[in-house]
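Notes follow once the structure below has been shown.
All protein chains but one are shown at their positions in the complex.
Chain nomenclature is as follows: A, B, C, D and E, assigned in order of appearance, with residue numbering initiated at 1 for each chain independently.
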Amino acid sequence: MKLIIAIIQPNRLEAVKDALTEVEVFRLTVVDCQGFGRQKGQLGIYRSQEPSVNLLRKVQLQIAVNEDFVEPTIQAIMSAARSGDKGQIGDGKIFVLPMDDCIRIRTGERGSDAI
Amino acid sequence: MKLIIAIIQPNRLEAVKDALTEVEVFRLTVVDCQGFGRQKGQLGIYRSQEPSVNLLRKVQLQIAVNEDFVEPTIQAIMSAARSGDKGQIGDGKIFVLPMDDCIRIRTGERGSDAI
Amino acid sequence: MKLIIAIIQPNRLEAVKDALTEVEVFRLTVVDCQGFGRQKGQLGIYRSQEPSVNLLRKVQLQIAVNEDFVEPTIQAIMSAARSGDKGQIGDGKIFVLPMDDCIRIRTGERGSDAI
Amino acid sequence: MGLLRQVQSWLCLGLVAMALVSPPSITLAQEAAPAAETAAPAAETPAAAPATTEEKPAESSETPPPAAPSTKEAAADEGTPDSKLTFALNNVTLLICAVLVIFMQAGFAMLEAGLNPAKHTVNILCKNLMDFAIGVLLFFAVGYAIMYPDWSGVTTKVFDFNPDRIFAITAWDGATVLHPQVDFLFQVAFAATSATIVSGAVAGRMKFGAYLFYSAVITAFVYPISGSWKWGLGWLNDWGFHDFAGSCLVHAVGGFAGLAGAIVLGPRIGRFSNDGKSNPIPGHNMALATLGVFVLLIGWYGFNPGSQLAFANHVNTNIVMTVATNTTLAAAAGCCVSLAVAWVLFGKPDLSMALNGMLAGLVGITANCDCVTNVESLIIGSIAGVLVIAAMLLLENLKIDDPVGAWPVHGVCGAWGCIAAGIFGEGKNLTVQLIGTGVYCAWGFFTLLIVFVALKAIGQLRVTKEEELTGLDISEHGMHAYPADRS
Amino acid sequence: MGLLRQVQSWLCLGLVAMALVSPPSITLAQEAAPAAETAAPAAETPAAAPATTEEKPAESSETPPPAAPSTKEAAADEGTPDSKLTFALNNVTLLICAVLVIFMQAGFAMLEAGLNPAKHTVNILCKNLMDFAIGVLLFFAVGYAIMYPDWSGVTTKVFDFNPDRIFAITAWDGATVLHPQVDFLFQVAFAATSATIVSGAVAGRMKFGAYLFYSAVITAFVYPISGSWKWGLGWLNDWGFHDFAGSCLVHAVGGFAGLAGAIVLGPRIGRFSNDGKSNPIPGHNMALATLGVFVLLIGWYGFNPGSQLAFANHVNTNIVMTVATNTTLAAAAGCCVSLAVAWVLFGKPDLSMALNGMLAGLVGITANCDCVTNVESLIIGSIAGVLVIAAMLLLENLKIDDPVGAWPVHGVCGAWGCIAAGIFGEGKNLTVQLIGTGVYCAWGFFTLLIVFVALKAIGQLRVTKEEELTGLDISEHGMHAYPADRS
Partner (left out) sequence: MGLLRQVQSWLCLGLVAMALVSPPSITLAQEAAPAAETAAPAAETPAAAPATTEEKPAESSETPPPAAPSTKEAAADEGTPDSKLTFALNNVTLLICAVLVIFMQAGFAMLEAGLNPAKHTVNILCKNLMDFAIGVLLFFAVGYAIMYPDWSGVTTKVFDFNPDRIFAITAWDGATVLHPQVDFLFQVAFAATSATIVSGAVAGRMKFGAYLFYSAVITAFVYPISGSWKWGLGWLNDWGFHDFAGSCLVHAVGGFAGLAGAIVLGPRIGRFSNDGKSNPIPGHNMALATLGVFVLLIGWYGFNPGSQLAFANHVNTNIVMTVATNTTLAAAAGCCVSLAVAWVLFGKPDLSMALNGMLAGLVGITANCDCVTNVESLIIGSIAGVLVIAAMLLLENLKIDDPVGAWPVHGVCGAWGCIAAGIFGEGKNLTVQLIGTGVYCAWGFFTLLIVFVALKAIGQLRVTKEEELTGLDISEHGMHAYPADRS
């Protein structure tokens, strides 16, 4: 079991969700976050001044998956989260973390059944 | 050391906090999130239309614990986070992640003492 | 590769970001969160009543780093996140999680190159 | 209708009897009467005395238009350009005042929304919108008829209605000083206010249907019936009770009704811990709450000055201007004193107390702003600023959960306003003021207590624990006030 | 200018012809004329008849100031204190009404912002601010001149302008009942309203530049031209068409223009799924939206009562007060009915429908509030409350995306208002009302359709998909409405 954390552009969320549905990943959790990376300038101006590079709005997806689904999930995210054809700086990252256990609160099921 | 991530219904937060206190888990971090799972329909209507299934508000708990506390913590969350007696779809998940190290910023203590 | 999760006081964010820049950690993700720990009383009064101890506003940093950078990153956070000289209760925690993989969405690079 | 009329009459009488534990009796009424007679001309304004000799007396709220004794005299010079201008000026000004009072609905809505958790916001907004909408319809249907029955000379009744005003506004007869249409508008805004005051006290746990029901009861019956006792020229008016713009008639009735609601409902989940600790539930948006108070302040310039009901001669103009300044001074004093007291007692300058202090000052001056001096206004406002804090602490001790402080602000300071009229107001009788105040507080409290207990008995009062924790927005209205962009 | 004038004239004529599929012809105009003549004195007010004999007739909106026939008579008693007071009272009151109407801009801004996702908020605020600013400049430049040409007696033209009012307001000649400066102010507020109505229908996807352009076109040409047909004493006025405060002239024109925009733009991304399912995009802040509606309600007390344009004699005062109460009753009825219908149909008391219902009632009563009774106002408001829901469901079915419901509220209920005047209004001709309504709806729709199609043709209408998803705040204005504290 892995926990996949993907940080993407907010405006790609719908596309990524659709792409994940296609590889049969139906469950995920979304967290608002702000990213500090190589991208610049989303905050153009304020009172005629350009704020210095700063935290930009991002969205974080957390998806717990069984091993088989790791690669399809990564591919789905990658293809749908890119801005334009070649991607842009700021398009984000995917982190894959090992996961020891998973529990479904409703039923108490554990392990890969509970994902 | 484990990092326990629990995604629960917002209205169960108080109950879960109380249950954790009873098993002597006093420290935790809470993050607002939105979940996409099997639950439907929290957003009933808007201007007479039912929005399509969508992201529902959830709350995520992050709790770093030493090994001994893993099971009690899971049990506490499970018992307190269920809606009604049998639980409902949407009640959420618990993920258990391995954790290499923990540092208390104030003192610089590390490892299981710092939890 | 490790995922470093640091929970700090919101007003130390700028200082921590500067400290991280100095150890050449340029990329990070920030999530708003609320902490329940040993600290008390941030919410002084409301309508003449002191709310019971409760969730206090914190900021969570998520930083994916290669092994070499783990210690410098921890040190940078520790030094910059402490309130005053000796630190105060509520200054926060750092968790170090193992990470299996990292993917840069824009290019598809993987592993330590993608951090 | 005959039956309803009788039942209502008896109900009223019963409640009034409860309120008057000490027997007031005829004697007292006679004591009060002469004081009342001199009240109008003896207002604090120095210029009033010479002016009145040549003018018809101020058409103050003491003598509401429909029964105005000066009707015939006014009719006599109907055709003169002067009377036409007077008529226009009076009515246009009252229209503007009515608009300001209607604006208060927005103030109440923002204040209550701001002082409550985000998860009840849609419910709060919907309550405040609907109590105005329903209030207008029901006051048009029956409330106006009940509040202004045709009681000339008859003062033993506690309930009656003017059949010409059921679903209708009497046509302008070309003679009365006020146009009935604008009179209705001004009065209906007051009626809606008394309903909306209750809203804050019962926030966060009442079923929406229950809210609509009691809101209808207040605007259709509770407020008009007790209103008729004074402004409908009923028995309390006869006794010489003074409540210029409604500290008791509007605010205390609403505030005590809210108290009844808060008691019957019980506190919100988590408001008081099992170990008895008080655990305040902070509002989610202080900017909204502050905006609400500013809007209420503005609205009060319609509420108080407008209550003179006439503007166009020296006496009236004089009173209206004094009323406006007194209102301002009391608001400022209440605000400063509340902030200062809270700062001393709790160690921080608490914005929520400053806001409530300003409202406390405004409510406190409402009954007496026409008959006290500027400096007395400062005193009245300051005392209101202390009272509101004391009342809040009392509620804490009694473990009664009033989310916005409706009872401390409107109930307690409303009562204070009428008592202050007795203390400071020239020619006002303190005993009468105390009795009248008691009557209105009891009336508001007990009538609504019955309504809330009845709703509770049939299980229609409070939402379930689950629904309350989820928030009334989702559970009652199926929508969030602040959906995230992506949802 | 001569060319432009001709082109415009022909364009207008063409559109009007389209609207009038059934030939109305001269005959009909003559049928209507006598009805119109009796309209003013036959207002529902009982006291009007005796009063008018001794007074100059009500300077109602039927006879706007610049061309007021009573000018000379008024001039005669210019110097009397009475006439000076009348002048002052009329103009001061109209100024206050103008301020209330200008306040509506804030209401529209908050309502539209609240009912849309957070990511378009800056864009929406900027649109609503700028359409007022640009509207003022352009109405001053040409709009006012076009809307009030010097058409005394000539009614065959559909477009003309008064050269003295290009970049200028005619000086007060010491005789007209209204001061031209305040007349301009009141009128410009109306012009800005009609532009701002469109804003809601095209929210979330239009380029900011395109918005400024069409907004300029509306306030400079579209609204003034069609406005001149009635309030400029043009041909529709001649036919006896009745639209007291602008259900059609302002609201229907704006609402149908918005419909054209919504159609040409197409729905927002994700609004309708590929499988045809409707997927509403909820607003991000219902508190803001509700505040907006309350502000609009307040503003309407300037919009409707102010449209009488004169206040200072019994006839006027009488009408103004009735107008205010009718407005209130219709708003309340619309609100209650919409909430109730939505509750029954969809199972929840939907705040967003109650808000739209109140606006629907307000729009519906605007044309006829001077010529219907209180009870008829309730009926008109109630029907508007049903119509607004029906129209929304229709848009859903047609897959037209109107984010705030501008067409259901302003377009449909605006049309209903003028038709209701024909049904309920004493002495109003239903056929004329139907024709006039059709003309205004068609005019608003087709003129703006041309503008939007043209903008689309040159690729200046809609932002890119990427920009829309990111939100217009960042893509068009480079800023967030709600930046996090740390950014």
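As a convention for this text, contacts are C-beta pairs under 8 Å (C-beta built on N, C-alpha and C of every residue); 3 or more make two chains touch, one makes a residue touch a chain.
Quantities reported herein were computed from a predicted structural model and do not represent experimental measurements.
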item	value
Absent-chain contact - pick from D:A98, D:A192, D:L297 or D:V363	D:L297
Among D:N285, D:N429 or D:T447, residue touching the chain not depicted	D:N285
Positions on chain D where the hidden chain makes contact	45-47, 50-51, 54-55, 82, 85-86, 89, 93, 96, 100, 117-119, 282-287, 290-291, 293-295, 297-298, 301, 305, 311-314, 316-318, 320-322, 324-325, 328-329, 331-333, 335-336, 339, 347-352, 354-355, 358, 374-375, 378, 471
Where the missing chain touches chain C, by residue	10-12, 14, 34, 42-46, 51, 54-57, 83
Residues from chain E at the interface with the omitted partner, ascending	79, 81-82, 84-85, 87-89, 91-92, 95-96, 98-99, 102-103, 105-106, 109-110, 113, 121-122, 125-126, 128-130, 132-137, 140, 167-169, 171-174, 179, 181-182, 184-185, 188, 208, 285, 288, 291, 476-485, 487
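Criterion: only the chains that are shown with their structure count from here on.
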item	value
Copy pair chain A, chain B: interface residue numbering same or different (half cut)	different
Label of the chain whose CA centroid is most distant from the centroid of chain A	D
Chain B, residues touching no fewer than two other chains	31-32, 34, 43-46, 51, 55, 97-98
Interface hub residues of chain D, defined as touching at least two other chains	477-480, 483-487
